[in-house]
Structure formats: C-alpha cells, structure tokens
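One structure, as structure tokens, below. Some questions next.
Here the complex is missing a single protein chain, while all its other protein chains stay put.
Just so it is clear, A, B and C label the chains in written order, and each chain counts residues from 1 on its own.
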Amino acid sequence: MWKYLHRLSSLKYCYEWSGKWVPWLLGVTAVLMLVGLYWGLLVAPTDYQQGESYRIMYIHVPSAWMSMFVYAVMAGAGFVALVWKTKLSEIIVSECAVIGAMFTALALITGMLWGKPTWGTYWLWDARLTSELILLFLYFGIIAIHSVIEEPRTAGRVASILAIIGIINIPIIHYSVTWWSSLHQPNMQLVSKTPSVHPSMLYPLLVMAVAFQMYFVSLLFIRMRNEILYRERLTKWVKKALAGH
Amino acid sequence: MLSVVLTVIQRDLLLAFRRRADLMNPVLFYVIVATLFPLGVSPDVEFLGRLAPGLVWVTTLLAALISMESIFRQDFDDGSIEQLFLSPHPFSMLVFGKVAAHWLITGVPMLVIVPLMALLLHLPVQAIPVLWATILLGTPILSLVGAIGAALTSGFRGGGILLGLLVLPLYVPVLIFASSAVSAAVDGLAVSGHLAMLGAGLILALVLAPFAIGASLKISMS
Amino acid sequence: MQELLILDGKGFYVWSAYAITMISLVVALVSASMRKKKIIKEIDESLEQ
Partner (left out) sequence: MPIQEPRVLKAQDLKCSRGGTELFSDLGFSVVSGESLVVKGGNGSGKTSLLRILCGFNHPAEGKVTWCSQSIYGHDEYRQQVSYVGHQSGVKPDLTVLENLDFMQRLAGASSQESEIKEAVRFVGLFRQRNMMTGKLSAGQKRRLALAKLQLQQRIVWVLDEPLTALDKEFIGEFEQVLKNHLDNHGILVVTTHRELKIPEYRVKRVNLSPSC
C-alpha cells in the first residue's frame, strides 16, 4: 500500500498513469450518458403525479449527489495535503473545487427548472435547494482563494483547511436548514420532489449516476494533468514528455 | 498558561483604547443599518415587529463580519504574528487571547446597542431578554468562526470580500438558531431548545476554532 | 416527434434543463483540452528561447 501511495506523490508517474486511463474513461462516460439519456427521456414511463417534468430528475439528482461527493473527495484530498503535504493532493483540491462548483450550479439550475412546473415558482426556500446554495458559496470560497493567493503551495494549503472546515460545517448547515425550513413551511413534506420511484424509473437514474461519476473522474484527470504540466513546466521530464507531441 | 492569555487580552484592549475612534465602528454600523430598515421596509409597527428578530440578527452578523478584518491585519503588517509564533506558549492559546480581546471590543458593545435598536424596530418587549441571551451566546461564535476566515485572508491583499465569502456559510447556523429563538420568544413559545443549540455551537467553536485559527495563521504566515 | 417536444406542456423545462446540463458538461471538457494546448504552446515557446 505505501509503495503505491509513495509512487503517487511523484507527479511524473501520476501524469503518465492517469494519461493511460483518460481515453477509456471518456469512452465509458459517453456510452453511459447516451444510454441513460435515451432510457430516461424516451423509455421511462410518465409519472402519474407530475407527468413529464419528473424527467429532469435524471440530471438534477445525479448533479446534487455529485456536488456532495466531489466535496467529500476534495476534503479527503485536503486532509492528505495538510498531513503529507503532497503537491498532487493540493492540485486535486483546487481542481475538485471547480468541478464541484459546476455540479452544484447545475443542480441548482435543474432544480429551479424542475420547481417551476411542479411548484409553480422557480425558487422555493426549501431545505434541499437552500443547502445546495450554501454549498455553492463554500465552493466559491475555495475557488476564490486561488485568485487571492499567488503562491500555489500556500494557496493549496489554505484551500485544504477550508475544505476540511467545510466538511465539518456541511452537516451542521444541513441540519439547521432542514430544521429551519420545517419551522417555516411545515407543509413542505407533501411536495417531495423524487416521486415514489418505480423500478422502471430507478434504473435510468442509476445509469445516469454512474455516468456522472465517470464524467467527474475523467474531467478531474484531464484538469489534473493540465495543472501538473503547468506547475512542472520547468522540469526536464515535462520537456521530454512534450517533445513526443 | 492562563496568565499569558490574559496578558494578550490586556495588551489588545490597551491597543484598542489607544485608538478609541475604532471602538465605535461596530456600534455606529449597527445604528446606521438598523435605521435603514424601517425606511426601506415599512414603518408599520406590527409588520416591523414581526421582521425585527431577523433584521436585528442579520445586522449583528454584518457588524461582526465588518469588524473581523481588524483582528490579524495589524499583526501581519507589523510582524508581531511572528513574535507570537516564537513564544514558549502554545500558539492556539495566544490566538485565543486575541480573539477573546476582539470579542470584548466588538461583541460586548453589541450587548448594549442591540436591545436598544430592537426597541426602535418595534420588537415586542417580552422578547428583549431572549434577544440579549442570543447576543451573549451568538457573538462569541461569530468572533471565533470569523477569526478562522480572518486568519486565512488577512495575510494577503484583496482578502476583504473573500473573508465574507468564507465566513458566510459558517454564520448561517448561528443566524438560523438565534433569530428563530427571538421570534419564538415574540410568539411566547419555548426558547430553551434554540438557546441550547446556540450553547452547543459556542462550545464547539470554543474547542475547535483556536486550533483551526492557529493552523491557518501558520499557513498564511509562510 | 411533435409530442416529444411538447411533453404535455412541460417540454420547455425538461429540454432546457437537459440542454444546459449537457452543454456545460461538454464545454468543461472542451475548455480543459484547450487549456492543455495553451500550456503546451507556452512550454514549447519557452523551449525555443
């Protein structure tokens, strides 16, 4: 195990290792995405309650899951960055922040587009959407760090601390926002967004969820390799690697 | 150990009183914002009374945020952070002293001004004691948590708005429990649950924040 | 094909949601690969000096 971890700390090895995987990941993502979209949009039956608008669930729910999952990955990388001070984990933290913010924004937009036909308004201060909005601020905070602090190593460690503080704060926010929304809109429960999911509707959702995971890993690898190239641009191995291109 | 924390508090209070003008900043800010609400919202007694708990606490949050900038900015500029780092005492204890001093300078005046401004906003009188309790429990959390953001941004230029962005998500739970405690008091409902949550938040902040602040300062110092 | 677009009146929301999502996912990938080209060009230029 340690030998493996140690090898990952050398950016050169990591650059080459991830490079081999990117084409495969992109292929799997494309296939899964197409299957999921076709299945969710065309094959899955209409929901008796919401009619067709529930189909937005197939991108809203995976985005929301990914916004939380990416934050967890970022906090994990942040912990590694602070404890073992590896450059790779700092790069992962800053890349995850951007990807996570994208997923959170998508979850919010699709949530609003789903809310309009279902509730009649684009935005409703319900627990899930509000927590998602605050999560977006957490992401923006970490992204903004890199614009304020020029020195990449310091910025990486500050971002790692923020990611860890955030992961402690997310359950607190979720609990307090849920409690708060039940206080002010007691009748929120009957407007639950995910309808009682019949298996025929559930499978496309799972396919889309895996598609989003594959997308995340491939985008992370691509962006990570860019950042490795940029940060190691003065080293010999980068020049040698690029000579081949 | 405790004596050194008191030493840091005493020095910071002395520093603050040397610049007496700055002491008034949070209070002045509070009065200004609190007078804007009736002009902007509506002077109607009943309507404003219902909004008062939220307005009072949002303003307290903003006042705390504005004053957060000053905790470490001066120490970074004159290099005394490094001297604190090189002292035999644990860094997070010294930092705790600085945050405690900052709370005494900015939080305690809130205990005086906030009930007064609440009356201006037609907050029903029976809610004033509970409001006072939420300020007593809430503002230390704001100082402790805000100091983490300040520790991360004061060392760098352009950290201003970034501090707000970092600290806002951390302030949300405090705002929720504090303002709902006051509005529960307005309706005569039980407030012990809300205050218990604030108390728990305070203890969590007291235990975790100093270490987070110490670690953050060490990073932004490098 | 027609009713597919309308999706009993809710088509606008469903299709715009899917469009926004798919476009931003693709744009993220494209901008990442464009950045790679820019970095490689930058490194090649620095090699020439």
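In this section, a contact is a pair of C-beta atoms (placed from the backbone, for glycine too) under 8 Å apart; a residue touches a chain by one contact, two chains touch by 3 or more.
The shown structure was predicted, so the numbers you read here are calculated from the model rather than taken from an experiment.
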* **Missing chain: touched chains present in the view** => A, B
* Asked: For the full complex, which residue in B:44, B:82 or B:187 touches the chain that was left out?
  -> B:82
* Touching the missing chain, which residues of chain A? -> 85, 150-153, 231, 234
* Name every residue on chain B in touch with the hidden partner chain. => 3-4, 7-8, 11, 14-15, 18-19, 74, 77-80, 82-89, 94, 221-222
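Rule of thumb we're sticking to: only the chains that are shown with their structure count from here on.
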* Asked: Between chain A and chain C, what is the separation of their C-alpha centroids in Å?
  -> 16
* What whole-Å value do you get for the distance between chain B and chain C if each is reduced to the mean of its CA atoms? -> 43
* **Distance from chain B to chain A - Cα centre to Cα centre, in angstrom** => 32
* Out of chain C, which residues touch more than one other chain, so two or more? -> none
* To do: Could you tell me which residues belong to chain A and also touch two or more other chains?
  => none
* Would you mind writing out the residues of chain C in touch with chain A in their complex? => 4, 7-11, 13-14, 16-18, 20-21, 24-25, 28-29, 32-33, 35-36, 39-40, 42-44, 46-47
* What residues of chain A sit close enough to touch chain B in their complex? -> 82, 134-135, 137-138, 140-141, 144-145, 148-149, 154, 157-158, 161-162, 165-166, 168-169, 172-173, 175-177, 179-180, 183
* **chain B residues within the chain A interface of the complex** => 148, 152-153, 156-159, 162, 165-166, 168-170, 172-173, 176-177, 180, 197, 201, 208, 212, 215-216, 219-220, 222
